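Sharing a structure here in structure tokens format.
Note that one protein chain of the assembly has been removed; the remaining protein chains are unaltered in position.
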Amino acid sequence: MNSKDKPFGVLAEFANPADLMDAASAVKKAGYKHFDTYSPFPIHGMDEAMGLKPSKLGWIVLGHGIVGLLGGVALQSWTMSIAYPMHISGKPFLNFPAFVPVAFALVILLASFGAFMGMFYLNKLPRLNNPLFNSDRISKATDDGFFLCIEASDPAFSEKRAEELLKNLGATHIETIPA
Amino acid sequence: MAQIFPEWVDNIPKRLQLATIIVITGIIFGFWYFGSPEYLEVGYAPNQPIPYSHKFHVSELGMDCQYCHGSAWKSAIAAIPPTETCMTCHEYVAVDSEPLQPLRDSWETGLPVEWIRVHDIPDHAHFNHSIHVNVGIGCVTCHGRVDRMEVVMKSESMSMGWCLDCHNNPAPHLRPVEEVTNMAWEPPDDHYQFAQMVIEKRNINAPIYCNACHR
Amino acid sequence: MSQNTATVPDDRLVKGNHDFASITKLITDIPQERTPLWWYIAFGISNILLAVMLAMVVWLIWNGIGVWGLNNPVGWAWDITNFVWWVGIGHAGTLISAILFLFRQGWRTAINRFAEAMTIFAVMCAGLFPAIHVGRIWTIYWIFPLPNSMQLWPNFNSPLLWDVFAVFTYLTVSTLFWYVGLVPDLATMRDRVKGKISKLIYGTFALGWTGGNRQWQNYEKAYMILAGLATPLVLSVHTIVSFDFAVSIIPGWHTTIFPPYFVAGAIFSGFAMVLTLMIVSRKLYGLEDIMTVDHIEKMNIIILVTGIMVGFAYSMEFFIAWYSAFEYEKFIFVNRAMGPYAWAYWTMITCNVVAPQFFWVKKFRRNITLTFILSIVINIGMWFERFVIVVSSLATDYLPSSWGYFTPTYVDILTYVGTFGLFLTFFLLFLRFLPMVAIAEIKGVLPQANPAYYRNGQSTKTQ
Partner (left out) sequence: MGKEQQQTYWRSLNELAQNEEYRKFVEREFPENATELTDGVSRRNFLQIMGASIALAGLAACRKPVQKILPYTRQPEHIVPGIPLYYASAVPFRGNLSGVVVETHEGRPTKIEGNDLHPGSNGKSNIRQQAAILDLYDQDRSRKVLRNGSDSTWEDFTAFCREHFADTGRRVAFLSEAHSSPTLERLRQSALNRFPNARWVTCEPFSEESVLNGTAMAFGRRLRPSYHFDKASVTLSLDDDFLQDSDNDVAHIGAFAQSRALASPDEEPSRLYAAESTYSLTGSNADHRLRIKSSEIPLFTFALAAHLSGEVSGLEAYAGYRNTFSDHSWISVLAEELMRNRGSSIITAGPEHDAPVHATVAAINHALGNTGQTVEYLDVPYTATADQNEAFAGLVREMGEGQIDTLVMIGTNPVYTAPADLDFQTALEQVPESLHLSLHYDETSRQSSWHVNRAHFLETWGDGHSFTGVRSVIQPLIQPLFNGKSETEFLNAVLSGEDAAGHQLVRETWQELLDGPFERGWNEVLHDGLQRGSRYNAVSVSLAGSFSAEAAGFLEAAEEPGGDSVELVVRPDPRMHDGRFANNGWLQELPDPMTKVTWDNVALMSPNTAERFGIPPTRRFGDPNQMVVRLRTASGDEAEIAAWVLPGHADNSITLHAGYGRQKVGRVADQVGVNVFPLRRSVSRLYCTAADVSATGRSYVIACTQDHHSLEGRPHVQDADLDHYRENPTFAQDAVYVPGIYGDREHPVSLFDDKQWPDHQPQWGMAIDLNACIGCGVCTIACQAENNIPVIGKREVRRGREMHWIRTDRYFRGDERGNPQVMHQPVPCMHCENAPCEQVCPVAATTHSDDGLNQMTYNRCIGTRYCANNCPYKVRRFNFFNYSKEYLTTGDDPEIIQMAMNPDVTVRFRGVMEKCTYCVQRISRAKIDTKNETGDTVKPSDGTVKTACQQACPANAITFGDLTDEKSIVSIQKSKDRNYLMLEELNVRPRTSYLAKIRNPNRQLSEPS
């Protein structure tokens, strides 16, 4: 662990989802950008509270899907009619009705890969070592803890003011996470 | 809680991606190159029981392919000549040459000379020499410049794909029937027209359906 | 769940007064406590069965397909029957996770992890059969479109090839879907297990999940999309499996009703299998609060519905056979009911059409023992359905001269029995080492997960 004097951020724990949500909107109002809330399950309306833009994942998936479709059709048409055309049951070489199932399967397959990898890409995972884990309490975030962390990387960040704000928002516990 | 993983672990994923890409391309290339009939087949040149030199007999003495392998014009098989054929000359020529001993033995005992097969296609592929030779596919097209070989060497992969390349587009490989055995023949500039003419006249449509070769 | 997924209001999905912590404990304790004795016994048995299966497969490959009971008219029998049966079972998982998710069925959360795992292992068993049923397994890679020196490609007109793509896609997507769902719970495990090694392992697979909302946002999106993709897929897979028969020309196979009929059948058998496994494990692991009788009843209703669909399909087949005025079609169906395979046909009818009728009665729907028995009966019935379709159609087709009767050999039987070894081995490992219930999702459907719960006092807690 490197010793930068600048901490990673200030972590505050809240009693329940409701308080966390209020805190989140307040922190947003206070002009912070680089902050995040941590909870054992996704909380309704937290995105609005934090003012997050909708996820871009959909587009990634769409892209993959299209590739799958074109790839599937191209593969079948080329192999069956150009690469080695064969007379099969008196059917035409380009027998599109028969190409549907495989093309469909490929669309789904690629799209799923898109969704899967896209999600981790957008979430910057895998990231096994995370300064956040320097906190001992944070592990409750996967159990029954509700946290909010204002990160030092935020231009408006100052340890004092952040702690101040969070205390006022009714945090049950506040700590500074070393980077 | 304390960190489970040291910081450097976070660099692994990127490196991993890179590694996988390299490995996979490596494997594909490996198969494509080392697994290819071109790599495995071409260049096979076993030593024969008698060091028969095509170079000498064809280039120096100017013997024609048909003299020994005449059955290629009538039959599916371009047969290896019987000892008899060799003896027509070698009863008088090089009668006591050491390398020719196996030949003379065969002639006396009646046991065949055990030549080693160089050009071998799978048992389920039925290639017919006559049909190819009689429409003007040169010996050299498949067997290479035998006239320059001290030891016969396999010069083409003879894979199914290799056959199909020609069957899909025979024109470039056609030549006048009388030039079939000419190892040095070069297609003239108007070869394209010539080929079209032959294809027209001989109504050549090289089959690519399975039964053409597999029965 | 976040803005775009509000669950259908359903009070007390989880029985008992559980809070977040107790739920976490309830589930994450299972992998941590000492391995119970029964697990070792069960695992031992499964391994023996697995060994038997492997032995049979080796024997088959060494000697040739002849070791099965197949003959000239009947080129497929137990192999494809088992394949379709296992694939069918494999449908429940994705169906529960995906379709019920899209329909906002909150109650799915208790069983989806569980069902998905079953799906994956069932599809693995299924995939085995098309692979080993070919005469020359060493050339099986020819069915994949790989460039080769023969310049040959697979035949995309073949339903069998569609099958390969469909099943492969299904297996992959189900696995991805399952893993995505697992990540937050693996993080939970990571944060709770004691041992260094376990921490490393769970930690690695949790991929450093923090539970940050910025992650949850993309995560939810991904889950949505995967559900959206899996839904048409799960319907298409058995449709394509049914094409193996529907696209053919053999009376009894060449039937347009097959796709919906097969899908219904698949859900039918899938739910039955989930019930079988669930009823056992909820008892063994004391999860009655999470997998409640309500769940069982809901599933029984689905079984009843799909059972009726299947029954309808059976009768429809007969009607169409008669209506088609196609003598061979007519014959084959009459022959199923009266002919040499009548015994199989009537087993099927009893198990699939008669048995589920019990579930009209609420008392029966909520009776664990009865449900358990029927769930097994139904799976037997569904195996016979596939057997009847595959074998009886082939045995007596167009030319009476070439009719032939199929009798299985011991290899047929042991191979099938052996696949249970494969299935159970994986399933037991899953129960032992992974959270068998989606912890995060369960928490998500608790009343106290909803911020509104705290706004107006305790009012929402019990309404």
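Each chain carries a letter (A, B and C) given by its place in the written order, and its residues are counted from 1.
Keep this in mind: contacts are C-beta pairs under 8 Å (C-beta built on N, C-alpha and C of every residue); 3 or more make two chains touch, one makes a residue touch a chain.
None of these values were measured; they are calculated from a predicted model.
For the omitted chain, the shown partners it touches in the full complex are A, B, C.
When the full complex is taken into account, the listed residue touching the unshown chain is C:S158, out of C:S22, C:N47, C:Q105 or C:S158.
Considering B:N11, B:S97, B:N128 or B:Q196, the position touching the chain not shown turns out to be B:N128 (whole complex). The set of subunit A residues touching the chain not shown comprises 86-92, 95, 97-98.
Counting the whole complex, the residues of subunit B in touch with the unshown chain are 44, 46, 71, 74-77, 79-84, 106-107, 110-117, 120, 122-124, 126, 128, 130-131, 134-135, 201-203, 207, 209-212, 214-215. The omitted chain makes contact with subunit C at the following residues, 63-66, 69-76, 133-136, 139-140, 142-143, 152-155, 157-161, 164, 244, 247-250, 326-328, 331, 339-340, 394, 396-407.
We take it that only the chains that are shown with their structure count from here on.
Ranked by distance of CA centroids from subunit A, the top chain is B. Subunit A and subunit C have centres, each the mean of its CA atoms, that are 29 Å apart.
In this assembly, the C-alpha centroid of subunit A lies 59 Å from the C-alpha centroid of subunit B. With centres defined as mean CA coordinates, subunit C is found 54 Å away from subunit B.
Each of the following residues of subunit A touches two or more other chains: 84, 86, 126-130, 138-139.
The multi-chain contact residues of subunit C, meaning those touching 2 or more other chains, are 151-152, 190-191, 203, 208. For subunit A in complex with subunit B, the residues that touch the partner chain are 1-2, 84, 86-87, 126-130, 133-136, 138-139. Taken together, the subunit B residues at the contact with subunit A in this complex read 1-10, 13, 164, 208-209.
Contact residues on subunit C toward subunit B in their complex (touch as defined above): 148-152, 190-191, 199-200, 203, 208.
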